[in-house]
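Below you will find the structure I want to go over with you.
Every protein chain except one is present and positioned as in the full complex.
Should a chain be cited, it is by its letter among A and B, assigned in written order, with residues numbered from 1 in that chain.
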Amino acid sequence: MTQPAHLHPDRLLPAAEPARSIARELYPEVAELPLICPHGHTDPAWFANNERFASPTALFLTPDHYVLRMLRSRGLSYDDLGIPRKDGKPIADGRAAWRLFAANYHLFVGTPSKSWIDHSLHWAFGITDELSSDTADAIYDTIDTALATPDLLPRALLDRARVEVIATTEYALDPLTHHHKMEAEGLIGRVRTTYRPDDVTNPERAGFLDRLHQFGDLTGENITIWSGLINAHRNRREVFRRFGAVATDHGLPTALTADLAPLEKQALLERILTGQYDPEDADLFRAQMMTEMALLAVEDGMVMQLHAGARRNTDAHLLEERGPDLGGDVPSRVNYVDGLQPLLNRCGNEPNLRLIAFTLDESNYARELAPMAGFWPSLMIGPPWWFHDSPQGIRRYLDQVVESAGFYNLAGFNDDTRALLSIPARHDVWRREVCGFLAQWVAEHRLSKASARDIARHLSYQAAKDAYRIA
Amino acid sequence: MTQPAHLHPDRLLPAAEPARSIARELYPEVAELPLICPHGHTDPAWFANNERFASPTALFLTPDHYVLRMLRSRGLSYDDLGIPRKDGKPIADGRAAWRLFAANYHLFVGTPSKSWIDHSLHWAFGITDELSSDTADAIYDTIDTALATPDLLPRALLDRARVEVIATTEYALDPLTHHHKMEAEGLIGRVRTTYRPDDVTNPERAGFLDRLHQFGDLTGENITIWSGLINAHRNRREVFRRFGAVATDHGLPTALTADLAPLEKQALLERILTGQYDPEDADLFRAQMMTEMALLAVEDGMVMQLHAGARRNTDAHLLEERGPDLGGDVPSRVNYVDGLQPLLNRCGNEPNLRLIAFTLDESNYARELAPMAGFWPSLMIGPPWWFHDSPQGIRRYLDQVVESAGFYNLAGFNDDTRALLSIPARHDVWRREVCGFLAQWVAEHRLSKASARDIARHLSYQAAKDAYRIA
Partner (left out) sequence: MTQPAHLHPDRLLPAAEPARSIARELYPEVAELPLICPHGHTDPAWFANNERFASPTALFLTPDHYVLRMLRSRGLSYDDLGIPRKDGKPIADGRAAWRLFAANYHLFVGTPSKSWIDHSLHWAFGITDELSSDTADAIYDTIDTALATPDLLPRALLDRARVEVIATTEYALDPLTHHHKMEAEGLIGRVRTTYRPDDVTNPERAGFLDRLHQFGDLTGENITIWSGLINAHRNRREVFRRFGAVATDHGLPTALTADLAPLEKQALLERILTGQYDPEDADLFRAQMMTEMALLAVEDGMVMQLHAGARRNTDAHLLEERGPDLGGDVPSRVNYVDGLQPLLNRCGNEPNLRLIAFTLDESNYARELAPMAGFWPSLMIGPPWWFHDSPQGIRRYLDQVVESAGFYNLAGFNDDTRALLSIPARHDVWRREVCGFLAQWVAEHRLSKASARDIARHLSYQAAKDAYRIA
């Protein structure tokens, strides 16, 4: 059977010769490499319980904020798309929502979402038709039937997708129940947790103080004194490492860090604990905690990830009506140079520190991150994040980072997704784009084909293992 | 006769195969579509009076700030280019100015100005020679002779250019004299006004308070109370709609909006009315007025355009000597995320609101506007504006907006020009670039040719009608 156009084997590769032929040589050598997924948001319950996915809608539509936001932007209602409301009022059922999605699938032309979904429908279900009103029901039924088979169970999907390692992300207070279960079944190592302490480092999240006290209880530390608070993290990081964690992750509105004197830190903590603080204090607390995390990373060797610049829940009404993670987060400008200065001057030359920086502000690439990563031994650049994890996003990234950072200060790829089925698609896009980029440079005689081959393999597989210190 | 190089039929299309052949298929299908011009600055007197244009210089040189600025930047004097002085001192006459322009036409190589002028000379006058010292007089005479013929009268030009709809832009206090005349002649609908109330929303424009009182007189509202001020706008918007207005337009140094409580609004208005305000108050007044305009748009369905980020009249000496709009305006950084937050949280989910955002800060495209337009139902992205309405500007725009906003959150094209003859040229550049972009994606198997064809037609014609709610 001939492949339909949207699944063309050459897709994304350079269209013009001589780069096309070179890319066609490079890509097959990396296409089938195992997947290293050191940062993401898949649900650990899937792998712990290995139960069937509920429905096509629950798999492809309801949890995918990329998809929901686009449908919403063209006037579709979240009620009709089956997104639960806090007030419990009725919403569309799964099949009705699916049909609406299918009828509007043309809105995704040109978006990464379409390429991920097209790819997922094909690799997981053998579907080559494009989603549309005409195909909605048939595709729904095909998926629904397949989901009942052993081949589509979560662990089987990890195998089929050649996932060698996958990291989930849990908050500091998470009981890691699913990871306990996976430990008992020998799954830890292939599945790993990641320590994301935003729940106890960001004073502006609702319920922060309660959680901070829970954090003390959980770890047996006195979190009302600064050293006790740090001990609680030290303790908790160790627990996470038992469940495979090689990294911590930090989501912040800015890249601000701080390096306060001990007395200042204690005074700041007291203002936070008594609620007598202003927004500048909240910034400062987050900023100081980044440096503390870096110092703990120097001790324990966990790799530190900084995701800076997401403005969360910009639609207050939507947040109140249905909760977070429904598409209302948007990027904002980031200043990495000033932001990281205190942290890097405190411990940026420590051989044990590894800080991987991500940005949603592409103006950081050439102006800040590449020059900085090309200087500080501790700093690497994470792959294009979120909105920029896309063909054009990857092209802009490689265009802007390689010349100043080289290829070896890049942390390879990670899919950063909660959509399990999109994982192979996302890695595949990255690999195609990397091969296309390198092929172009080979065609311009800037790189030998042998170098291109090495770098393509490195960026497709080994770079992520190295960057995240995965043995 | 063979086309000279600068009018080559393939100009701007991708040079390399296979994209070139695909673009050559796409472009002819959109090249001759009618022009929708929903935002621009042509003089309504032209269409109302339908009189001949005065001279080649008055048509191509004196009113074109793109052209003037470039000549000035290379040391030519505005006196020698025939730009009137406020002190009435002598300036060059039309033909002398034209010769100087022609002698320096090489300065425009690589600029959109040159492509617009080359195109204009050809489509309107059949001139295929390039402007130069050698051709200056002959071209001047050809144009001057042609301008005396019926074919070159303003209304005939609309026909020849296939302009289906064209909007002019008038301030809130404008008497709309020319539109009255056009109404009588049945021209409204094809020609439309646009409500641009900057004259009564920006306290820092000279003469603001006088105008605000005139605004009250004109509308019979008490503009010293906030609700009266808003009523005055409500009233005036209705009048503008009678003359075809489907949109409002707002030119602001920043994208700041506000959502004050009623008492705060009244207090602010009082500070403004008494002149007891500081620059922050002026910002706040403009910001609050944006949200008020959005609320009125929710009521009356007029489409709201925000042109943010132009720093006006940066050369104070030039402003004093000859006035505004002579090239001294420059772009500046814009923050759309924080700026629009109050407005969008007030009414960004209202189905009746349509806000089209334009920027001169291209870093907004991928970081802010595309993610936001891909979420908020009310928000669309306007085409590349001003300095960026150019081949490279359009490429950067499509590169950066499509993946996160999709094609259907784009407002199509508008020419935004006061240069009537450049209108077909500008639309043609947009259409060529859109076809080239889509052809490239088809060549990379990211898009079917059928999709590309649909999107090319949409972005060339229907998108603008839809975005501006033109029936």
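Note that in this section a residue touches a chain if its C-beta (ideal position, glycine included) is under 8 Å from a C-beta of that chain, and two chains touch if they have at least 3 such contacts.
The shown structure was predicted, so the numbers you read here are calculated from the model rather than taken from an experiment.
K.L.:
Identify the residue among B:A16, B:A184, B:L209 or B:A450 that touches the chain left out of the display.
P.N.:
Counting the whole complex, the residue in contact with the absent chain is B:A16.
K.L.:
Quick one: say which of A:R312, A:R446 or A:R469 touches the chain that got left out.
P.N.:
Considering all chains, including the one not shown, the answer is A:R446.
K.L.:
Residues on subunit A that touch the omitted chain in the whole complex?
P.N.:
Contact residues on subunit A toward the absent chain are 16-19, 335, 337-338, 341, 344-345, 348-349, 351, 363, 366-368, 370-377, 379, 399-400, 402-409, 440-441, 443-448, 451, 455.
K.L.:
Please give every residue of subunit B in contact with the chain that is not shown.
P.N.:
Touching the missing chain: residues 5-6, 8, 10-16, 69-70, 72-75, 106-112, 115, 311, 314-318, 327-328, 330-333, 360-363, 387-388, 390-393, 396.
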